[in-house]
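Here is the structure we will look at, set down as structure tokens.
Note that one protein chain is taken out, while the other chains of the complex remain in position.
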């Protein structure tokens, strides 16, 4: 079974930023020449996520407001006693998930009409990485 | 490596409905003749999820109450300025997850005693789809 691996790099301007990556994933799948299988897209950090949602700016805003409500920054987290200040980033990323498996059918990402893959950065402004592993035949 | 793909269709009567799909997944795995591997079960919409939980009606009720508390309908979401009214469905589905990977051992779904696969609809009353992709040997 062929297995094909690549990595995506990010360095967002803002601390929190959601980045569309469907086209990059599709390009890696095309390069892999795998026509039937799956592609794992998985953040390699514990303060960023990967998820599937609509490409709509209002909705992205709604997610950010919602995550701040469920997992607020600035609380007195124990993790911060180590010198860190990003406990909320870990919590937010847990809600969003840190990986997706996208099916590949007939050489293409088999996504629904409105499904797009996003990288969710919660502690950016530095170099971060996502692994993309294609498996199939 | 064999790869076998099928789709499940849903058109729920209610806007929000949780549907048991373990038997349909098991039937697709049987048809695939794959004895060792995994099956990806993934919603193709951004307002529905797939998850694994107990088959118990009280618990399903508890999940619905809980999701309404964490991600309420009827708030003034930005997404609704596009004419949509389902932002809460996107949030609820994010908590539940939109896909699971079920292991296959000796030709059967290798689930724990109480584990059942569910389709979670948060914006139903129309045609929706789940992809089922079996991989292995």
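To keep things simple, chains are lettered A and B as they appear, and every chain counts its residues starting from 1.
Quick note on the criterion: a residue touches a chain if its C-beta (ideal position, glycine included) is under 8 Å from a C-beta of that chain, and two chains touch if they have at least 3 such contacts.
Bear in mind that the values here come from a model prediction, so they are computed numbers and not experimental data.
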| item | value |
| --- | --- |
| Option from B:23, B:85 or B:110 whose C-beta touches the chain left out | B:110 |
| Residue of A:24, A:42, A:64 or A:105 touching the missing chain in the full complex | A:42 |
| Chain not shown, touching residues in chain A | 1-3, 5, 40, 42-46, 70-71, 77-82, 87, 90-91, 94-95, 97-99, 101, 129, 131, 133, 135 |
| Touch list for chain B against the chain that is not drawn | 1, 36-38, 51-54, 56-59, 61-63, 66, 70, 95-97, 100-101, 103, 105, 110-112, 114-115, 135-137 |
